[in-house]
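All protein chains of the complex are present and in place, except for one that has been dropped.
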Amino acid sequence: MRNNRRLLGWLDERTGLKKIWETLFARKIPESKGSVAWFYTLGSACLFVFVVQVITGVLLAMNYVPSPDHAYDSVRFIDKQVFLGHFLRGLHKWGATFMVVVVLLHMLRVYFMGAYKYPREVTWMMGVVILLLVMAFSFTGYLLPWDQKAYWATAVGANIAGQTPVVGSHVAKILKGGEEMGVATLTRFYALHVLVLPILTALLVGIHLFLVVWHGISEPPEKTNRQIESN
Amino acid sequence: MSAWHEEYLKRYAQLKERGRSFFPYAVFKDVIVSFLLLCVLSALAYFVGAELGDLADPTDTTYNPRPEWYFMFLFQVLKLFPGRLEAVAAVVLPVLVVLFLFSLPLIDRGRERHPSRRPLLTGIALMTIIAWGFLTWKGYTSPLTNPIVEKDPLVLAGHRLYQELKCSYCHSIGGQGGLVGPELDKVVGDQTEEWLGKHFRDPQALSPGTVMPKLNLLGDEITILVAYMKSLGSGPFTEEAAKLFNENCTTCHRIGKEGGDVGPNLSAIGSVRSKSYIKSYIEDPSRANNSSSMPAYKGQLTDIQIEDVARYLASLKGNK
Partner (left out) sequence: MDGSSDNTTRFSRRHFLSWIITTVGAVIAAVLGSTAIGYFISPAFQRKEENWVDLGPIGTFPKGNPTKVEFVQRMRDAWVTTERRSSAWVLTSDGENYIVFDPRCTHLGCPYHWDEEKKQFLCPCHTAVFDVGGGVVSGPPPRPLDRYQNKIVDDRLYVFPKPTQVKT
């Protein structure tokens, strides 16, 4: 016990641990009554699912090959041969679905409570960008198993992007990494899915969370605007 | 800084002062929710899992993918916008929605936060949720989005036999195979099952002079080959076909749960009529049926459109 405290003291002196703890966790937040408080868990639920996706994703990447002649077989291998592989892939797939659901619910909570208002405008904007990143994750990840559904859903997606006025055909080609879908599409999507998007998402989630702590979490809205209570 | 901003910050500081610590009161709830999520996730991962379909086949242009459920509404919206307007639904609308969301805090800058004090925005959101739910439900109940049916065992067996017999030395399907014989996916839709059966029994009898050899197939083998041939449908059709059908035919005809009952139900038309019959019927019904009250569509639709719709209808086998 005494040793523990000494160790903590030693660490605190060198890292400011105590201050960090106080800022992040021991901070006070406005009270929300009853069931409303549970709505405030949606944000942390997003973070939780993101962490699940990162862990399962990293593990899946250990057995996956992003090349049309190996992708499908490597996914099959994960499914059939690797210990817990099927379960892990199931977690990642359902985690992706949950990600979309929880992020949207979180957005609805903030929307209906008007929590995007002053001074939290930028927090909301970062949130919208994170929503787009989640969509991009979903789109790029869908192709990776390289089965029929993956291939053709991506083909449809690329066609939809190709309908953008003026720059459509260029956008479609950039997505596909060339004139036709193939080798370059898969490597491109893989790089986006496992490198670009996670880095961007981690960065934006970091900013988002910083802003949440900086401004403090919004209080539940009231029907009438109460005045400041004079002490 | 406008007046209420300052006031808000002061009031928030007061609320915060009177509030409780984030740890452990809020974190407790967060952990409970995360744990419940993990339970549901694990159950889904373990009992449902992630499916892995057939290997991607870039030459199989008849495959019609279903989008993930949360994109189903977009799929459904696309059907409401004909032809050139499709770009509006596919690209312009989503971009506008995202722009609206992004700039929401700049649009709605007032002090009111309670949903009942912001009726317009609350209304918009509720309407959007309802519309999204409705379109998603429509997407799943309407068979038009995806007429491709699950492969049945006969078809799979037929496909294996096709490979064993090395049919692809002379014939091609989806552009793969030899060029001596006809491209099967383009021509079999024109033939009835009966014709195909006889043809496999003795090619010379039906097509004198053909170089196709007599294969001495068993009855069962002919059955599965015919099933496989019929599954190839009548050549690829576009998404436009379902849309054209919706615009022109659903007043009288029914496919699955949608459409009128003035004319015959077409849910399984592909298993009784060949594509060429359907095409000719759409062009001018009086050729085959003098008492038909259906209008002739030749001239109404272009030849390509009629071909498209005929191929689409020929692909409907009713086992949905």
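Residue numbering begins at 1 within each chain, and the chains themselves are lettered A and B in the order written.
Note that contacts are C-beta pairs under 8 Å (C-beta built on N, C-alpha and C of every residue); 3 or more make two chains touch, one makes a residue touch a chain.
The shown structure was predicted, so the numbers you read here are calculated from the model rather than taken from an experiment.
For the chain missing from the display, the contacting residue among B:Val40, B:Met127 or B:Val211 is B:Val211, taking the whole complex into account.
When you scan A:Arg27, A:Arg109 or A:Lys173 for touch with the missing chain, the hit is A:Lys173. When the omitted chain is restored, the residue from B:Ala3, B:Leu120 or B:Leu179 that touches it is B:Leu179. What subunit A contributes to its contact with the hidden chain is residues 68-69, 170-171, 173-174, 176-180, 182-184, 187.
In this section, only the chains that are shown with their structure count from here on.
Of all the residues in subunit A, the ones that touch subunit B in their complex are 24-31, 37-38, 40-42, 44-45, 48-49, 52, 68, 72, 75-76, 79, 86-95, 97-98, 100-102, 107-108, 111-121, 124-125, 128-129, 131-132, 138, 142, 145-153, 155-156, 160-161, 163-165, 168, 181-182, 216, 219, 221-223, 225-229. Considering their complex, residues 5, 7-12, 14-23, 26-27, 29-30, 32-34, 37-38, 40-42, 44-46, 48-50, 52-58, 60, 63-68, 70, 86-87, 90-92, 98, 101-102, 104-106, 108-118, 121-122, 125, 129 of subunit B touch subunit A.
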